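Structure first, commentary second.
A single protein chain has been removed from this complex, and every other one stays in its place.
== chain A ==
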Amino acid sequence: MRIAVCLKYVPDPSTIEVDPLTGMIDIGRVLYMMNPADESALELALRLRPPDGTVTVFSVGPIEADRLLQDALAAGADAALRVWDDALGSLKPIVTTTLLAAALRVKALPDLVLCGGHSVDRGSGTVPALLAEHLDWPVVTDVTQFEIQSGRLRARRRLARGARAESEVTLPAILGLETGLVHLRQASLPNLMRVKYTPIPLYGLEELGLSPQDLHFPAMTLHEVMPPRPRARMMFTPDVGGSVQERVAQIMSAGVAGKAGKILESGTPEQQADAIIAFLCQRGFLEQPT
């Protein structure tokens, strides 16, 4: 089995200090590290790797990210690849995933891609899903455990409010893993020394078969920032139609009822997505598409 792990080069939050003179983050003091969620994804990949399997690590980042890929090699990854182009500035998740998808294709697509679910810097949590969109593969996010049996992957997910879910997908697939599931093993001294000056192959846009236009996505612009506002409470009025007992019970409970979720089971993914969008528009979370 061939496993790919996506690693992000992120600032270590404990080293971020604000310069008291300028009020800006003192860039010179920031140390960078492997994103913690990606670190546990790498460790899981190394544990999962069968004797004939490989683990390849990918990162989109500047030359400094080589150190992180070297650390991954020292821990036991078989190969590493860095994607960068000096024209790239701050990376939006959509750009990162376009580059990652191209890099995965260049290296011949793996059977499984493991990503950390969230990065400590941007933390959009969108990379696994966007990558799945690029590759047209199934994706499971918020994964805490998983096992693979005869080409099928069964994953346990941690959802909001303590809920758990289990999903099953066929390989090839992408997983977005929770932070802190396992610790990355400490590299042995010989391995650490072996990789210290190992060159990491660099792929630019040309090597990936991409042009700058491929990375041009409609710019996201920020129109307005508003403080969160509590939703207006509606005064509860009991239904006049029911029996006395029902009305008393309604008054006693002040109208509190469990929020009703709805599970979309029928329809194609596109129809389901449309239904979700319609629901969000109806509740005022999204503007009506024009």
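The definition used in the following text is that contacts are C-beta pairs under 8 Å (C-beta built on N, C-alpha and C of every residue); 3 or more make two chains touch, one makes a residue touch a chain; residues count from 1.
Note that in this section contacts and distances are computed from a predicted model.
Peer 1: I notice the complex is incomplete. Of the names "Carbohydrate ABC transporter ATP-binding protein, CUT1 family", "Multiple sugar transport system permease protein", "Protein FixC" or "4Fe-4S dicluster domain-containing protein", which is the UniProt protein name for the chain that's not shown?
Peer 2: "Protein FixC"
Peer 1: I'm checking contacts with the chain that's been left out. Which of A:Ile63, A:Met193, A:Val248 or A:Ala278 qualifies?
Peer 2: A:Met193
Peer 1: One chain is left out of this view; which of A:Leu31, A:Ala87, A:Met226 or A:Met252 touches it in the full complex?
Peer 2: A:Leu31
Peer 1: Name, in rising order, the residues on chain A that touch the hidden chain in the full complex.
Peer 2: 17, 19-21, 28, 31, 186-190, 192-194, 196
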